Structures are given as C-alpha cells and as structure tokens.
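Read the structure below first, then the notes.
Of the protein chains in this complex, one is absent; all others appear in place.
Labels A and B are assigned to the chains in the order they are written; within every chain, residues are numbered from 1.
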Amino acid sequence: MKQKRKAFSGIGQLIIPLVALSLLILFNLFRDPGFFSIGVAVNSSGNKVLSGNLISVIDSASELAIISMGMTLVTAACGGQDISVGAVGSIAGAVFVKVLLGASSINGGIVVLGIIACCLATIAFKLFNGALVAVFRIQPMIATLILYSCGRSIAYWISGSATPQLNSPIISAMGMTIPGIPVPTPIFAVILVGLLLALLFKLTNTSLYTQTVGINQGAARLNGINPILIKLLSFVILGVCVAVAAVIGVCRMGNLSHKTLLVDIEMDAILAVAIGGNNLGGGKFRISGSILGAYIIQMLTTTLYAMNVPPVNVKAYKAVVIVIIVVAGSPVVKSKVTAMWNRLRSGGSTAAVQKGVRG
Amino acid sequence: MKKFVALLLMLAMVLCCAAAMADGIKVGIINLDPSESGYREANVRNLTETFTAENGYDATFVTAPTADKQLEAARGFITAGVKYILVSAAETTGWDEVLTDAQEAGITVFLFDRMIECDPSLYAAAVVSDMRQEGETAVAWLESLGLEEYNILHIQGQLGSAAQIGRSDPLTEKCAAEANWTIVREGTGGDSWDPNEARKIAEAAINAGEKFNIVYAENDGMADGVVAALDAAGITHGVDGDVYIMGFDCNKWALEKLLNGEWNYDGQCSPFQAVKIDEMIKVLEAGGQIEGLNDLNQIISEEKGFDAKTITQADIDAYGL
Partner (left out) sequence: MQNDAVLTMRGICKRFPGTMALNHVDFTLRKGEIHALMGENGAGKSTLIKVLDAQNAGISTVYQEITLCPNLTVAENMFIGRDPGKSVHWKEYEKRAAAILDGLGIPARPRQELSRCSLAVQQMVAIARAVDMKCKVLILDEPTSSLDEKEVEMLFKLMRDLRARGVGIIFVTHFLEQVYEVSDRITVLRNGELVGEYAVADLPQVELVAKMMGKDLNDLADLEQVGQKSLGGQEVVYDARGLSSSESRPFDFSIRCGEVNGFTGLLGSGRSESVRAVFGADRVTGGKVQIKGKTVKISKPHDAMTHGIGYLPEDRKRDGIIADLSVRENIILALQVMKGFFHPMSRSQMEKFADEYIQALQIKTASQDTPIKSLSGGNQQKVILARWLLTHPDYLILDEPTRGIDVGTKLEIQKLVLKLAEENMSVTFISSEIEEMLRVCSRLIVMRDRKIVGELSGDDLTQGHVMKTIAGGEQ
C-alpha cells in the first residue's frame, strides 16, 4: 500500500479531466481552426455581445457547472447523489416566477425578493432530502427519488399554469447579457457561486469536515464532528446552487416550463462530478474537477452540434466519449498507468519468485 | 396536494355514489395528469367544461399518469355501472381485457387524443389528432409563402414519438423532392422536448455560420428556445424579420407571440375533443348511429395552422391552450 502515487499528487485527480478537455479542444481546432474564434454581435436589444462556440460552451454550461459544485459536496459528505436537483430546480423556478408575477411590475427589488424566496424554497426541499439521508440514513438515491418523481408536479401546482411568461428587460439581462457588458450574465453567476464557495472553504472547515464525514463517519463523530449537521450543510449548499441555476434557466427562456426547466440535469451533474475525478462513494473531493467536468460535457455537446451529427446519433456519440473518459479515470486504469509510469522512471524492479508447490 | 384529495374524492365517488342518484347520463372519464403539459391542461379543462350537469351529464373524472391507475379507474367505472367511458390512455397496450369487460357490461367506450392497440370494435369511436396532417398543413403553409429558397433549421421532438414522426415526415419528404428546399441543420430537443437543447443547437448552427431563413420547431417550447439563440445573436425573426419561426401546439403565449409578429406560424394540436364526443353521445342517446368514422373507428380532429398575419385575439381566446 506504500505506492501512494506521487505522480497523482498536486493537480492529481484533475489530470484526466484536463487531458480530456485538451483533447476535445485539439480535436475541434484540428477539425475547424475557427472553432474557438470569438466575434462580436449585436443582439436583438441592440447590445454588443461576444459570440462564438467558446462563449456558447461556457455560457450554456453555467447551470450544470453551478449544480455540479453543490452535487460534489453532497456526494463527498453522503457518499451518494441527489437525483432531485432538476425537479427541485423546477420548483425553484415556479417560486421565482410566482413572486415576480405576483408583483405589479418587475423591478430590481422584486427580482431580489424572488431569488431569496427561491433560495428558501430550495433549501427547505433540500433539507427534506438531507434529513432523510442524514437523520434517517436512507440511501441518497432513494431519499431523493421522492422529489425526483413529484417535484415537477409540485412546480406546476405552485405556478398554476403551464408556461407563465416573464417579459422584462431585467429578466433578459439576467438570462442573456447586461447592456454594456458583452459577456453572458450566467457566466458571472458561475463565478459568483464559485467565489462564494471558495470563501466558505476559506473561512470555515466545510471542506475538511465534509471529507472526514464522507470517509469515516464514525471516526468523524469521535473527533467531535457532527456528521448530521455536515450532511445537512451539504444539502443546503446544493439547495442554493439549484436556486441560482433555476433562476438562470428561467431568465434564459423568459418563461417557466416546469416540464423542461433543468430537465435531466441530475444525470449530467453526477457525470460532471465523476469526470472531475471525484469518488462517487464520498470522501475526498475537488470542486474544480466537477466544474471542469461540466465544461467537458458541454464542450462535447456543442462539438457534436457543431459537427452536425444526426440527432439520432448524438446520444450514442456522447455516450462513447464519456465511457472513455470515465474508464480512463477509473482506479484500475489509474493504477496501471501509475505502475507503468513508475517502471519507466525507475528502470524496473525485479521480482523473482520461485515456487515449488509439491503434491 | 389538492390534486390528491381530489383524486381520492373522485375514486370514492366512483365506488359509492356514482351508482346511486343523479339523473344525468353517467360518464366516466379517464385522463392523464393535467400538469403533463399545457395541452393536457386545456384538454382536462375542455372535458370538465363540456360534461357538466347542466349539459345533462353525471360525469366522474379521474386523472392518472400511469397505466395501472387508469386500468383500476376503468374497472371502478364498470363496477359503478356508468353508461360511457372516455379514455386517453397512458399506454397503448394492455386494455383489451378491460374494454371487453366494458363491452359485455353494455358500456360504450370512446377514446380521445390517444389510440389504443386493440380491436376497433371494442370502442365506439376514437377522436384523435392526425399528426401527419399537422405536418402537412405546416408544410403547405410554408409552400404558400413562395420563397426562392427554403433553408430550414429543423428541431425535432422526442425521436420516435407519434408527434415527431407526423410533424417531421412531410417536411423531410418535401425537402427531398424540391431542389430549393434544404434542411441546413437538424437537431432534437430530446425526450422532454427541451427548449434549452433547441437553443444550444441553434447557437451551434449560428456559430458555424449556417444561413437559414426558416425555423421549423416541432413544439412551441423548442421554437422559443431557438428564438432565444436568435435574439442573442441579433438575428431578426417574425413578420418583419429575416427568419420565419414555426411552432406547434398553439399555447396561448405562443399565439400571443404570433400576434406580436415575433413568430410566423403555429400549428394547432387540438385538445378540444369533448364537443365531438358530446355530439356523438347525444346521437347515440337519441337512438342514432355515429357517422364519418374511418376503418379504425377514428374521427380526426379538425386542426388549424395560424399565420401571424391573420391571427386575431379572438383566435387566441378560442384556441390558445
């Protein structure tokens, strides 16, 4: 057990996602040298905005990147995933829209109020999940299955109609671009959430406690950590992430479609966490890995769309690439590669065993 | 939670009261969950507004998202001795036994919106949409524009679904036949007809420098997603714009976009089967025969296509979901 890989310390688990991302970038550059060129367009509101595939990828991955951050923490603390993020996101969207449409007109104050209400709602629902997982020790997948299956009905019940519309320059500024700033607003949301998390890690022991609880809950308790609180905390953080992602999703479209808001994002989020080299069984984690994972997934999607792959084949292509990335990051392949690396470096060790098992 | 209470009450009614008093025509209606879509919401509303006591009915409604719940409800109706059962089935198979039982009990069955795979003699009539006809209407409208070139961004629905096939085929056939009709990009919103996915596909097409002048999206949500991408890229669309926008389903909000001139066309997928069924029941009650059925016992709903240039607020009120 002493061969704890030197080769994988430092940026460690980020090697695989970084290599995958670089390969995707190289592939695109080879295929179309202009793939990453960034242009300036004037959008329908008359604002100058940046355009191009790179901007598309970073912009479109925003919701996924944000939710992946929260998912990473839940995964690390609970050793399982929350599959209700999409459904709870739909509820969050419904609450946000409800607040905004309840006001006489949409202004900055009411939007802030809407976001706060939306956060409170997601936190409440995530605490429900968290309580099932942390207090009642139900496996996360099962505990979150409840909201996964009924969340979108609850969203419909809250919003009261199928596709409520939000028409306001504030909404389009939040979902697309703020006049005068050419970068899509969702990108700033990712940066904001990332910074808030970084600050949280800096000012508190969230990271150490979460890893400790995820690796060895019993030992964590014997060292004075309350595993239940830490797990609940991870769900609260995920709740905030989901709320932000939901607001972005609603603002992008300018309406709430409870059936499709953040649809299937749970699977992509889990995938992002896995591609980022995080152990889905909990324990050590790296948020940056998951963010990379999110951008890899989006880069892949955009690449396939840019290549004009027939719609029937998109999923299959995506699956093949993802299988390759995940397998490359698997412990078996990693240890094989590490062993090869060490052999190359040290010129080989000798192990000779003679055996004479006689009958 | 209201819904669950309502569901319970309905079941209770089915089991106990329905057989008792009331002098209207006893009808049991099995539908899907109204939260499924704007379409379903309008469909449920249409039924409840038609089969009222004032209209001479004693109707019981059950909305259930799954086949087993629906079958259970159907058995309940048979036990309760209703005269008519109306079904929009969650699954196309598995109904033979229940429908046979209903027939033996002398109950007349109508299908609406969705077909069931069984012997057509097991139901009196099926009031359904013809998705292919919706597609043909849309393509005919496109052709009537008389453009020199048709460069189409085609966003498909859930691959393999009846709506997707019906709405895609006339377009692809037309493009194969006509030299100036080209599908420049083809994508799908996936199983959930995801507008966000449609947006990404449009973005990729724009980034690749594809020039298209028509967006043929197979539902309103995905059309909206494409429009978001066009807006971000500053590409004009609608009545005075560079790109024609076409959607399907006739959601109220979508029709309003037509009225505003942001979109150009919306194809109807009528959820309003109640009136037709009401007519047929009245005919049967009067001892008459249902006419105009095809060999699958179907009656095809009449479905329109709305043009932004001709749509009125009255249309929106009447046909918007």
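The rule we apply is simple: a contact is a pair of C-beta atoms (placed from the backbone, for glycine too) under 8 Å apart; a residue touches a chain by one contact, two chains touch by 3 or more.
Quantities reported herein were computed from a predicted structural model and do not represent experimental measurements.
**Student:** Among the chains included here, which ones are touched by the excluded chain in the whole complex?
**Tutor:** Over the full assembly, the chain not pictured touches A.
**Student:** Using the definition of touch stated at the top, determine which of A:Gln211, A:Ser234 or A:Ser290 touches the missing chain.
**Tutor:** Residue touching the absent chain, from the options given: A:Gln211.
**Student:** Mind pulling the subunit A residues that touch the left-out chain?
**Tutor:** Listed in rising order, the touching residues are 1-6, 9, 202-206, 208-209, 211-212, 215-216, 218-226, 283-284, 342, 346, 349-358.
By our rule, only the chains that are shown with their structure count from here on.
**Student:** On a C-alpha centroid basis, what's the spacing between subunit A and subunit B, in Å?
**Tutor:** 35
**Student:** Can you check the complex and tell me which residues of subunit B touch subunit A?
**Tutor:** Checking each residue of subunit B against subunit A gives 1-3, 33-38, 41, 156, 159, 185-190, 192-196, 199-201, 203-208, 220-221, 224-225, 228, 230-236, 251, 253, 321.
**Student:** For subunit A, which residues are in contact with subunit B within the complex?
**Tutor:** 41-45, 49, 51-53, 56, 60, 152-153, 156-157, 161-163, 165, 172, 175-177, 184, 249, 252-255, 257-260, 263-264, 301-302, 305-306, 308, 310-312, 314
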